[in-house]
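Removed from the display is one protein chain of the complex; every other protein chain stays in position.
Note that the chains are named A, B, C, D and E in the order they appear, and that numbering of residues resets to 1 at the start of each chain.
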Amino acid sequence: MLERVPTGIAGLDELIEGGFPINTVNLVSAPTGGGKTIFAIEYIYNGVRNYGDPGVFITIEEGYESIRRAMNAFGKDTRRYEEDGKLFILDMTELRKEMGIYESDKDGLTFDALKDALTGILKYTKAKRFALDSLVGIGLSYESPTRLREEIFRFSCFLREMNLTSLLTTESVEGTPGITRYGIEQFISDSLIVLGLEEMNGELVRTIRVRKMRFTGHDRGKHPFLITSGGIEISPHEKIFNP
Amino acid sequence: MLERVPTGIAGLDELIEGGFPINTVNLVSAPTGGGKTIFAIEYIYNGVRNYGDPGVFITIEEGYESIRRAMNAFGKDTRRYEEDGKLFILDMTELRKEMGIYESDKDGLTFDALKDALTGILKYTKAKRFALDSLVGIGLSYESPTRLREEIFRFSCFLREMNLTSLLTTESVEGTPGITRYGIEQFISDSLIVLGLEEMNGELVRTIRVRKMRFTGHDRGKHPFLITSGGIEISPHEKIFNP
Amino acid sequence: MLERVPTGIAGLDELIEGGFPINTVNLVSAPTGGGKTIFAIEYIYNGVRNYGDPGVFITIEEGYESIRRAMNAFGKDTRRYEEDGKLFILDMTELRKEMGIYESDKDGLTFDALKDALTGILKYTKAKRFALDSLVGIGLSYESPTRLREEIFRFSCFLREMNLTSLLTTESVEGTPGITRYGIEQFISDSLIVLGLEEMNGELVRTIRVRKMRFTGHDRGKHPFLITSGGIEISPHEKIFNP
Amino acid sequence: MLERVPTGIAGLDELIEGGFPINTVNLVSAPTGGGKTIFAIEYIYNGVRNYGDPGVFITIEEGYESIRRAMNAFGKDTRRYEEDGKLFILDMTELRKEMGIYESDKDGLTFDALKDALTGILKYTKAKRFALDSLVGIGLSYESPTRLREEIFRFSCFLREMNLTSLLTTESVEGTPGITRYGIEQFISDSLIVLGLEEMNGELVRTIRVRKMRFTGHDRGKHPFLITSGGIEISPHEKIFNP
Amino acid sequence: MLERVPTGIAGLDELIEGGFPINTVNLVSAPTGGGKTIFAIEYIYNGVRNYGDPGVFITIEEGYESIRRAMNAFGKDTRRYEEDGKLFILDMTELRKEMGIYESDKDGLTFDALKDALTGILKYTKAKRFALDSLVGIGLSYESPTRLREEIFRFSCFLREMNLTSLLTTESVEGTPGITRYGIEQFISDSLIVLGLEEMNGELVRTIRVRKMRFTGHDRGKHPFLITSGGIEISPHEKIFNP
Partner (left out) sequence: MLERVPTGIAGLDELIEGGFPINTVNLVSAPTGGGKTIFAIEYIYNGVRNYGDPGVFITIEEGYESIRRAMNAFGKDTRRYEEDGKLFILDMTELRKEMGIYESDKDGLTFDALKDALTGILKYTKAKRFALDSLVGIGLSYESPTRLREEIFRFSCFLREMNLTSLLTTESVEGTPGITRYGIEQFISDSLIVLGLEEMNGELVRTIRVRKMRFTGHDRGKHPFLITSGGIEISPHEKIFNP
């Protein structure tokens, strides 16, 4: 039996036999406004609060204040866990602004910078969960999808070696048929969860589907979900049928 | 509770829980003739007139006279507010013509030029609202979407630091499936409002949909709107159902 | 109230509240055989004959003789107005052949050449209308759509400064979904009129739709039109419904 | 009234008000096996036999023998007219093989070579008709569609100056939505006739449609045609309706 | 009357008025698993056995043993004809491995190599039929479709000069709309036969359609075929109707 790391996201764990298999690298893709940041926030926050798992959240899209604001907006009190040394919100947006992307005279923000930062944090805490929002912010530093694929491959190996159960977010681009921005992220990760915004009767409905999960069975239906004042609420027993 | 900056656009604020969350960067995309300039004009003008918020409007597509003409055509008397130092219409088309786009011997009009101009204005006024029409005029100066993405990312950070609640416009290109010209703008901004022109019974109908709004719930339907002699009029209780 | 420049094209002016707003740059796109040259011809010819507006027609696709032949084929007697110094048909095809397109040792036919020619003509006449057939012939001289966009932007500013009410033609390419060849022309111009050739019951039917018109309301339906021996005849009260 | 050059192709002239307008450049596009070579053959052969118009046929796809074989297969006796100096079949395939396409040390077969050859022939004959099969064989020598467009533009001007009524063939590529290989040929020519092979009830049916004809009205329906032992037979009163 | 070279493939010759016209270059395209190798094998083998035509089969995809194995699997005894000097199976896979594709220090396997090999064989035999499986293996050596097109053009001229009636195979790529890999092969050849694998009621059904045949009429329906233990069996009187 595989050990599981429950996400604590309402309705999700029962779709994936209890949680992410331990030590895996999990991917969530979503379009603009699809809910990937709150998804990542909940994964880390629930880990600390409900399961006592120390967690690291690295943001390279929004700053620390914005993430804190979002956590608080969903009724999640972060201060206490940060002070206890259980929750680490690492804001790499400043570094990103400074390092920029590949240019002749700059290194750009790379996975190596991420590894360095993470290694530093892991020295004085025993984090079990890790979230990165988002892969794309780093992917920009690489000139080709091929090169990026190799880097994600190595970074994923690193995360497993660090004994982390990880969640990475990526974008799906409206108007393109792929399910991830680069069309490669999903082949490296151990799982893929696809969030969508689909038009139904004139409304955009939020949907979630587990597309892949290595080593384990999983539900393969498409389910609606809501983002309420308490966060994500998945309806695991409701399904969406596309015509 | 998040503080809100009402747009004052007829019918819009009730779709987004009262207005844009303060200090956010908001994006509006529209096809040719879709109404993005009038949208930006109203956001700034309503701010000055109805809420007493000083505002800056930077145009890099049409000159000062054209914007003034448009404001007046919609019954908006700008002179008074300009004289009061509450409304700033900054015409950067001349600069754009002069600087051009990236060429070996020229710098092109960049976000850095915009920051400089904005910093100057903010020294002697306390603008709370900012509108830029359009992102694309500046985006042309960057060679790759990747590079542009980083620049928009930095510019957005700058706008938040300046304590502005901002509105940026971008284009959607007819005949391409994406919802923004570069396919990246929407991932950087805190919200995305999509304006459309859709064929219904042989007519082109104007539509609006809130596609994304960070930190807050929002209506997810697609609504019709009109541009009348008074400006934009959204019907928040009417919905459009695509077959 | 905006001053209007009537096109005099049968059925069109009532769709656009009387004509083009004065001093604007207007764009017409059409596929092969869609009628863009006759459209431009009528705009200039009607101006001279019906409204006494001196006009300049620059052709870079067909030579002077071909345009004359076409005007005469539609019963338009140009000689008289040319002799009166009211109508200028400027044939730049020779220049185009000579200058060619961008090559290491050549300048190509550019908007700068057009400006020079136009400035020369405007010294000894007071043209109010201007037509260029077509943008594409010049666009070929530019290496990228981005560069071209900037040039059209500048050329449009120039035309407004010259107090001309202008009509530019561009192509839509069969088999591609866009509505203009470069996907950018329509964002620079003040209006966009789309001519089409649509299959209905085995026939190709000519259609016209006003897609955009800055500063003013306009009809948004798609209307059929004919090209008869007298020229363009739009049916403003008939509409075409695509299934 | 425009002077006409009848094609003599069974059923075609009544679709185009009697024939091609004199001194025009006409384009025929077809997919593989669509009938463009026989179309060009008939145009030249009918001219010589039925209307006494001397004609030049340049082939750069198939050799002289192959064209002769095709003409004879359709019951057209060429020898007599060739001996009379009325019909010129110019085989440039050898030159094409020799000159090749653009390479650092070679010039490639270009429109300039074609002009030279044509000028030579026109010195000792008074050809009124000209056919080139096909544009694509020459188009290969040009690196970009833009460059090619300029060359076709110039070549078309040359043909008109030579007082020829010309027919050029081009390819439409199966599986691509465009109606010509390069998407530009049709904008230069004075007319465009599209040949198709469409699946109807499991059969490939041959179709013809006049898509564009400058200076003149024309039928706009899609008609079936056959290639029989006598050549092309169009049914001008039958139409094809696509669902 | 054109002299014919019967293929001897069950059901095919009656679709093409008795066989390929003599001295022509014929093309067969098929997707993965579509049957192009067995098609080429039968053309050569039937020629030797049924019509006494010496034949050359060049493989650059599979080795000699693999082709022999395939021939034997379909009950075709090759040894006898090879010993009689009537059948030549030329295995150029070794040469291909050795020469590779275009690289700075290598020539790659080119049509010139093929011509050399073929010229050698033709010195001591009087082959009438030639098959190449496949064009693509050679096409890889050329940097652009344009360059390749010229080479195929020249190679086809060479084959006709050698008085061969030839069959070349090419690939159609699943998931792309074209009917040949490069979109150019079919314009050079004298005929095109398209093999397909189409889904009907959950099964993949093999289909064949003659798409083009110069100098001659041909059936234009789409017919099912089987590959049985005896080889290809076409049903010329059955047709497939796509909805």
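Rule of thumb we're sticking to: contacts are C-beta pairs under 8 Å (C-beta built on N, C-alpha and C of every residue); 3 or more make two chains touch, one makes a residue touch a chain.
All figures in this text were calculated on a predicted structure; none of them were measured in a lab.
Trainee: Which of the visible chains would the unseen chain be in contact with across the whole complex?
Mentor: The chain that is not shown is in contact with A, E.
Trainee: Would you indicate which residue among A:76, A:129 or A:149 is in contact with the undisplayed chain?
Mentor: Per the contact definition at the top, the residue touching the missing chain is A:149.
Trainee: Tell me which of A:87, A:135 or A:213 is the one touching the absent chain.
Mentor: A:213
Trainee: Touching the missing chain, which residues of subunit E?
Mentor: Where subunit E meets the chain not shown: residues 32-33, 37, 61, 63, 66, 69-70, 73, 93, 96-97, 100-101, 136, 140, 171, 173-176, 197, 199, 201-205, 227.
Trainee: Tell me where the left-out chain touches subunit A, residue by residue.
Mentor: Subunit A touches the missing chain through residues 2, 146-147, 149-150, 153-154, 157, 176-179, 183, 186-188, 191-192, 209, 211-217, 220-222, 239-242.
Here is the rule we use: only the chains that are shown with their structure count from here on.
Trainee: Which neighbours do subunit C and subunit D have in common?
Mentor: Per touch definition, common to subunit C and subunit D: zero chains.
Trainee: Of the other chains, whose C-alpha centre is the longest way from the centre of subunit E?
Mentor: So the farthest one, by centre of C-alpha atoms, is B.
Trainee: Measuring from the mean of all protein Cα atoms shown, which chain centre lies nearest?
Mentor: When every chain is reduced to its C-alpha mean, the one closest to the whole-protein mean is C.
Trainee: Suppose you list every residue number at the subunit B-subunit C interface; are over half of them used by both chains (same) or under half (different)?
Mentor: The interface of subunit B with subunit C is built from mostly unshared positions.
Trainee: Mind checking the centre-to-centre distance between subunit A and subunit B? Centres are C-alpha means, answer in whole Å.
Mentor: That pair's centroid distance is 30 Å.
Trainee: Between subunit C and subunit E, tell me the centre distance in angstrom, where each centre is the average of that chain's C-alpha atoms.
Mentor: Spacing between the chain centres: roughly 52 Å.
Trainee: Among the residues of subunit C, which are close enough to touch at least two other chains?
Mentor: Correct list: 176.
Trainee: Please list each pair of chains that are touching.
Mentor: In this structure, the chains touch in these pairs: A-B, B-C, C-D, D-E.
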